[in-house]
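Only one protein chain is missing from this complex, and each of the others stays in its spot.
Let's turn to chain A:
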Amino acid sequence: MTRATALRRGLVPWLLPIALLAVWQVAAKAGWLSARVLPAPSDIAVAFWTTLRDGSLPHHVGISAERAVLGLIIGGGLGFALGLINGALPIAEDILDSSLQMLRNVPHLAIIPMVILWFGIGEEAKVFLVAVGVLFPMYLNTFHGIRSVDRGLVEMGRVYGLGPVALYLRVILPGALPAILVGLRYALGIMWLTLIVAETISASSGIGYMTMNAREFLQTDMVLLGIIVYALLGKLADIASRWLERRALDWNPSFHTGLEAA
């Protein structure tokens, strides 16, 4: 009885998407929907299969992922480092923070024309844009995290004989970690968004290029495939960061309730 209800509960949310997919498939195949507007789901599946077999899909996904990760490491690492330094040293904050806050107000996608002038359409342009995009969320959240560490705990650490290094590693950094991970999650979102825009505007490889190229030949199935791949990659990054949060914040009761509810 209860198992049957559980099964029904599990299935019910899928009914509408499946029905829509079925209607879409029928509509496309019956010719009510032009393939130029929306290709049939089966056509997208076929496009997926053929590009997977001829290796072009993995190739483009690989290149996009490489740009994303490289940009994330460079920009995220820099933002993280700046956040740590400014959070720990008031002098550094005085020198750097207001400049960073000013730069933060420039939407990073607005500098695309400049970036193309500087780097052409080479790899550097895409990596640079991603790096700039992820730098600020990482910086702001790391900085804020370090600043909002419970001062009572820092004081306790000092009274209990922790030196500056131990204090930083055992009290300040773990205290800032929840905020840092929030920054990482934001950064991952911005990372994909930036890459989509950058690859769509100027690239000779990557998922964005694959989609734009397909558009020129009116291969709507390929365009949709590209969109779906982007969505999946974004979801993957989100899952990864949530997993990391749960692992790293095991001590935090609010994450425990989150874990049980999830």
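FYI, a residue touches a chain if its C-beta (ideal position, glycine included) is under 8 Å from a C-beta of that chain, and two chains touch if they have at least 3 such contacts; residues count from 1.
FYI, contacts and distances are computed from a predicted model.
Engineer: Any idea which of "Oxidoreductase", "Sulfonate transport system ATP-binding protein", "Glutamyl-tRNA(Gln) amidotransferase subunit A" or "Thioredoxin reductase" UniProt assigns to the chain that's been left out?
Structural biologist: Its record in UniProt gives the absent chain the protein name "Sulfonate transport system ATP-binding protein".
Engineer: In the whole complex, not just what's shown, which of A:Gly157, A:Gly183, A:Gly208 or A:Gly226 touches the removed chain?
Structural biologist: Result: among the candidates, A:Gly157 touches the missing chain.
Engineer: For a quick check of understanding: of A:Ser56, A:Thr200, A:Asn213 or A:Asn252, which residue touches the chain that isn't displayed?
Structural biologist: Per the contact definition at the top, the residue touching the missing chain is A:Asn252.
Engineer: Name, in rising order, the residues on chain A that touch the hidden chain in the full complex.
Structural biologist: Considering the whole complex, chain A reaches the absent chain at 152-153, 155-162, 166, 170-171, 174-175, 177, 250-253.
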